[in-house]
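Shown below is the structure under consideration.
For this view, one protein chain was removed and the others were kept in their places.
Letters A, B, C, D and E name the chains as they come in the text, with residue numbers starting at 1 for each one.
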Amino acid sequence: MNIDQLLKESFHLLGLGMGAVFIILILLIGIITLVSKLVPEELPVEAAPTRNSSTPVDNQHIAVIQAAVHKFRKSRGS
Amino acid sequence: MNIDQLLKESFHLLGLGMGAVFIILILLIGIITLVSKLVPEELPVEAAPTRNSSTPVDNQHIAVIQAAVHKFRKSRGS
Amino acid sequence: MNIDQLLKESFHLLGLGMGAVFIILILLIGIITLVSKLVPEELPVEAAPTRNSSTPVDNQHIAVIQAAVHKFRKSRGS
Amino acid sequence: MEQGLLQLWASTGLANFTPGQVVMIAAGALLIYLAIAKGFEPLLLIPIGFGGVLANIPVADIAGPDGLLGILYHSGIESGVFPLLIFMGVGAMTDFGPLLARPSLIILGAAAQFGIFFTLFGAVAMNLIPGMEFSLADAAAIAIIGGADGPTAIYVASRLAPDLLGAIAVAAYSYMALVPIIQPPIMKLLTTEKERQTKMTQLRHVGKLERILFPLTLLLLTILLLPTATPLVGMLCFGNLLKECGVVDRLSNTAKNELINIVTIFLGLAVGSKLAADKFLTTETIGILLLGMVAFSIGTAAGVIMGKIMYRVTGGAVNPLIGAAGVSAVPMAARVANKVGLDANAHNFLLMHAMGPNVAGVIGSAVAAGVLLAIVG
Amino acid sequence: MEQGLLQLWASTGLANFTPGQVVMIAAGALLIYLAIAKGFEPLLLIPIGFGGVLANIPVADIAGPDGLLGILYHSGIESGVFPLLIFMGVGAMTDFGPLLARPSLIILGAAAQFGIFFTLFGAVAMNLIPGMEFSLADAAAIAIIGGADGPTAIYVASRLAPDLLGAIAVAAYSYMALVPIIQPPIMKLLTTEKERQTKMTQLRHVGKLERILFPLTLLLLTILLLPTATPLVGMLCFGNLLKECGVVDRLSNTAKNELINIVTIFLGLAVGSKLAADKFLTTETIGILLLGMVAFSIGTAAGVIMGKIMYRVTGGAVNPLIGAAGVSAVPMAARVANKVGLDANAHNFLLMHAMGPNVAGVIGSAVAAGVLLAIVG
Partner (left out) sequence: MEQGLLQLWASTGLANFTPGQVVMIAAGALLIYLAIAKGFEPLLLIPIGFGGVLANIPVADIAGPDGLLGILYHSGIESGVFPLLIFMGVGAMTDFGPLLARPSLIILGAAAQFGIFFTLFGAVAMNLIPGMEFSLADAAAIAIIGGADGPTAIYVASRLAPDLLGAIAVAAYSYMALVPIIQPPIMKLLTTEKERQTKMTQLRHVGKLERILFPLTLLLLTILLLPTATPLVGMLCFGNLLKECGVVDRLSNTAKNELINIVTIFLGLAVGSKLAADKFLTTETIGILLLGMVAFSIGTAAGVIMGKIMYRVTGGAVNPLIGAAGVSAVPMAARVANKVGLDANAHNFLLMHAMGPNVAGVIGSAVAAGVLLAIVG
């Protein structure tokens, strides 16, 4: 392709590309808005921080902490 | 293969397959039983939870705990 | 290659190889020494153990510890 | 400009969809829905379902030889690498302690494999129905669904009937998720209330040395008798040895966490590539779904019946319900046995007792796979 | 002996260096310096810079087809696998909540893509300069730098102009690192003090179901309209679905941690292989660096101008600064918007408001990439 053809092609691409981007993202806005209307409102509870029960750390924690508390207790002579 | 041959073949496979499964798993039962007899009994100690010494968490634990205990101490005014 | 050539070759390799190893490692000593002179001395602070803030463990720690301390407190009847 | 617009339109999905692709994208979405909303084996069915959606996108050719899914399929499933690595991870996760504590229950895991070989028979018989055409290799690959073990099914299907792999994997994982629905009626039908109430004695302690020797002896036995099963059994044993030997925890932890997670994502997507409409939307798929259900049911029944035999033989020391766990579907089938046991007697905890037959079922299916690969492959 | 010494000398770097290799090793070291000392996108630029050094070592041929970098390039970038896996990880990390809370702001992420297509134009126009020779494919690959999104740029370049990939990746990541320097003057030039002081109302809470449906609807839309964008958009949506569905946390955690880390190391090194002197030290590279800067600037300006339009239309409810975040460069550009907003009004926190356009920019760039691949590829 010579430079003229290239410029013409890229002019086309500018139009097509920005067109596609705007069409798709505007449709996305529409869909999101629609979905947010259709979906029943949820309460923003966010609940208590659910701890992942699969981690083996917790028992270790507790062991270490118990040891620490025990030591502290002893050091206080109680 | 026509359907007759196929049926014959799969009948064979049914016999061979279940035969192999039962033979191998029954031998496995035998071996496990034998091994459990040969291996000296272990006491089900399960010991104290051995901590993996390569984890860098422990020192952090202790630091955090010390801080917590310290804070607690202070808050009790002792 | 016959055995004579092989022995000659490996004799060469012995010389070249140990030569290369010593030259490169001695140059490395020189460079390290030079760099250590050029680089401004740093104080060996090592600071407080900087905790990686991306780990989600800390909050868990604190929660667990608070629970432990709370329990301990209660058990002491204070 | 107009030409560009035409070119762009010609490259839209709308202009290129085949009806089959639309159906299969809906099917992929259904799998995702079932996985998220109903808890159907989400670790596998979300990647498989999503892979199925991606595989049916027109123009993009993501499941083609140069697309991501095609590359994953070629390098990981065609080669057999992914299911074997999953099996290694399963080995690193599996506690064979209950099986070692009471090895006689292994026989329940053997009986449940009857589902596999009966289904093989059924699949071949289906050829009598016009429109169905299953070769012996096809039938064997379908039958392995009865093993109730995902990686085994995928491994065998990739070797014997790659074109059916998508349907086989979907059926295998779907029925595993449906185990709590499929099994209880069969279990209740075949057992009496009194049998179901049977309590079992506590399991003995199993020492470390026995645990280490187990994967090695299992592998040795398989080597001697059925080497075609050794890729599967070998990787299971390897993972378990890493776990039990106690000196390479960093390797066993990686095998059962990051590595199995990575491979699960890749395997799921790659299996999804076989949900392309032209391969999946055939009458064969309906046959596979039907046969898979039969396989699970027969396997469950065979396990329970063997459980009843053991109940008699041991004078009531074995609860026949745990026979159902012999199909594998680890650990779901063991939980189902526990649940049905609790329904009969609220103080009857069968879970640990069912784990033995449950993991024995994994071994049993791998052995069955070895026979199929040896004779049919 | 002498022969051996000669052979050894002939195999030293000193005896084999080309001037270009020396320059490129220095360039690699510069990237490493900028990454460590100046914080320029270190996760990518350290591996890329180091890969660039390794690629320019004489004799060793590490970037050749049998060298480590060449193997990584061939298997991970030529195939498209690495950028797609990174996109999956990005999806598993991305919170689309702010975008869902106020979807109208997505339009800002669309406007900023103007930088891409204007640069395409500019790249083609550069052919007027003697010594520059860019094909349409080259120009499209360069233009995508304006998307301010690393994996998208690498993916498109690997498909349209692999020879330019090194320069394009370096430009993309460097300018992303320079966003805090490039954007503020443009943002201040185009907005009034009053506009910059605009406060925005708090975002609404977004429920779990909306979050789960979003990746699925986004993918569906892309399938229908622009399937060539579905590899990128699809993997982004897949990662996000893993994150939001809540039932496969072990997969999403692996996708956004270990897996993306491993792929980042490999991708960086492999991109570095394209910094080999003979491919990199060309006049084209200078053109690419210039055009990349233009792309970022135009994209920023287009985003801000669209922000001003929204400011008018909404009667001052939208702060135009957040338009600049539409270029993506996640999350840097959103932080810059927040910073410039704080400069104008110390109580004006725009970060969460800018995150919507910011992640919309990722989608926008992927869509733009799809158009380029559809028409030019």
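Simple rule for what comes next: a residue touches a chain if its C-beta (ideal position, glycine included) is under 8 Å from a C-beta of that chain, and two chains touch if they have at least 3 such contacts.
This structure is a prediction, so every number in the text was calculated from the model and none was measured.
Here is the thing to keep in mind: the chain we left out touches B, C, D, E in the whole complex.
Within the whole complex, the absent chain has one touching residue among D:Leu225, D:Leu290 or D:Ala317, and that is D:Leu225. Residues of chain B in touch with the missing chain: 12-13, 15-16, 20. The set of chain D residues touching the chain not shown comprises 79-81, 84, 88, 212, 216, 219, 223-228, 230-231, 234-235, 238, 241-242, 245-248, 250-251, 253-255, 258-259, 371, 374-375.
Although one chain is not displayed, its contacts with chain C can still be listed: residues 1, 3, 6-7, 9-14, 16-18, 20-29, 31-33, 35-36, 39-42, 44, 52, 54.
Operating definition for what follows: only the chains that are shown with their structure count from here on.
Ranked by how close its C-alpha mean sits to the mean of all protein C-alpha atoms, the top chain is A. By number of C-beta pairs in contact, A-E leads over the other of A-E and A-D.
Averaging Cα atoms per chain gives one point for each, and the point farthest from that of chain D is the centre of C. Chain A and chain B, compared by their mean Cα positions, are separated by 34 Å.
Annotation for chain C: residues 57, 61, 65, 69 touch two or more other chains. Within chain E, contacts with two or more other chains are made by residues 225-226, 250, 371, 375.
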